[in-house]
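One structure is given here, and the rest of the page talks about it.
Omission of a single protein chain aside, the complex is shown with its protein chains in their original locations.
Just so it is clear, A and B label the chains in written order, and each chain counts residues from 1 on its own.
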């Protein structure tokens, strides 16, 4: 589900779960472990990529709708643990967004160090509200950190999907480049950081990400209870099932 | 002074106090009551509009200069109550700014959910300092929330009036559209929100506006005393009277 490609000291973790790199419980755990173990394996920076045209469609809703209460509670706990691993990674992480990145597919890059997106007709954004899920608080905070309070409100409440050009304009991504340059640009960005005096870069990075350390230093038990409960709300269940039925019919 | 126009579940509150939709004590109270009562009447979103070419000139300075100390104290208390009603409205509010919006005319939209402005040669901004009034703290905080600390300092200290194009660039408004599309676009924006799963939208909206709830949760007595006292300062009185004399001569 994850291909590991080493480019010297930069390790690319490529999401590889066709057709849409949707995040299953197994992929979430595997990705967290891959992120956490990379520095011990000698990786000095990470690139998180998907497949051409598809970074990730976010949580695998059809699969998640088959899970019971304890499994959903575990899912959210593991998803938060993955966000924490990205946010607090001791090595920098560049997201290489070469295609669609919706819902959870945009959440992962928010907690990385840098986001390179492909120019073109791709959809990015946090459309959680559109599928019946309130945007979880920790994700809203991460979004606000990137784009400010005004755009965070606009994007999150409307559940907006936006173009890469708009994403770079509002600060949701850092750069937009041609599709087939996305991964190489993310590697180049990582190498530029690694070429810097390491102690100075790391100390400044810790300072710049101190707010993320504070955010993920707090306990999330209450928030996780709330997020899990929301999953089981009548509105969420109905909306998600309608969505899944539509997707199934579309495929058929 | 306020025309109420229902567009399905979206209620438009149109300021209608010629010639400039200046805010009189009566209009301020009436607008707050209209905002507060709308959800009880079944409105699920509000559009706050003015007349073509003029959203609002802000506080009615010539009228306010005829008021005594207790009336000015009441005026400011009521103005803050109006801002609170906009900021904490249980239903989303879009400001449809189809023309000039100066001083208080820009303050009201700051506390709405969305601001659609008309393209063209209109003036927007917080020119309070230009007329001798420091920008009240709660308004500065609202401005900073929209445009960030840097632009808030630049705009507020200089009392700058800016074009709609600059306003959208710095984040003071969300969108700029042709004059005769402003209201329809604000209605469309509102309807898009209302088409979303309601619990998810509302929970995310509460999260995004939690800072406004915190801001208006604090008591304002001291701040109101200070703002009222400033109104009676020699500088404010002199500047405001010169302004009013100039306006009167211009009219004559």
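Keep in mind that, in the parts below, a residue touches a chain if its C-beta (ideal position, glycine included) is under 8 Å from a C-beta of that chain, and two chains touch if they have at least 3 such contacts.
In this text the structure is predicted, and so the values were computed from the model without any measurement.
Engineer: Of the residues B:116, B:156, B:173 or B:212, I need the one that contacts the missing chain.
Structural biologist: B:156
Engineer: Determine which one of A:4, A:37 or A:204 touches the chain that has been left out.
Structural biologist: A:204
Engineer: In the full complex, which residues of subunit A touch the absent chain?
Structural biologist: On the side of subunit A, residues 92, 113-114, 145-148, 171, 174, 192-193, 196-201, 203-205, 207-209, 211 touch the unshown chain.
Engineer: Considering the whole complex rather than only what is displayed, give the residues of subunit B touching the chain that is not shown.
Structural biologist: Residues of subunit B in touch with the missing chain: 128-135, 137, 140, 148-154, 156-159, 230, 233, 235-236, 239.
Please note the rule applied: only the chains that are shown with their structure count from here on.
Engineer: Cα centroid separation between subunit A and subunit B, in whole Å?
Structural biologist: 37
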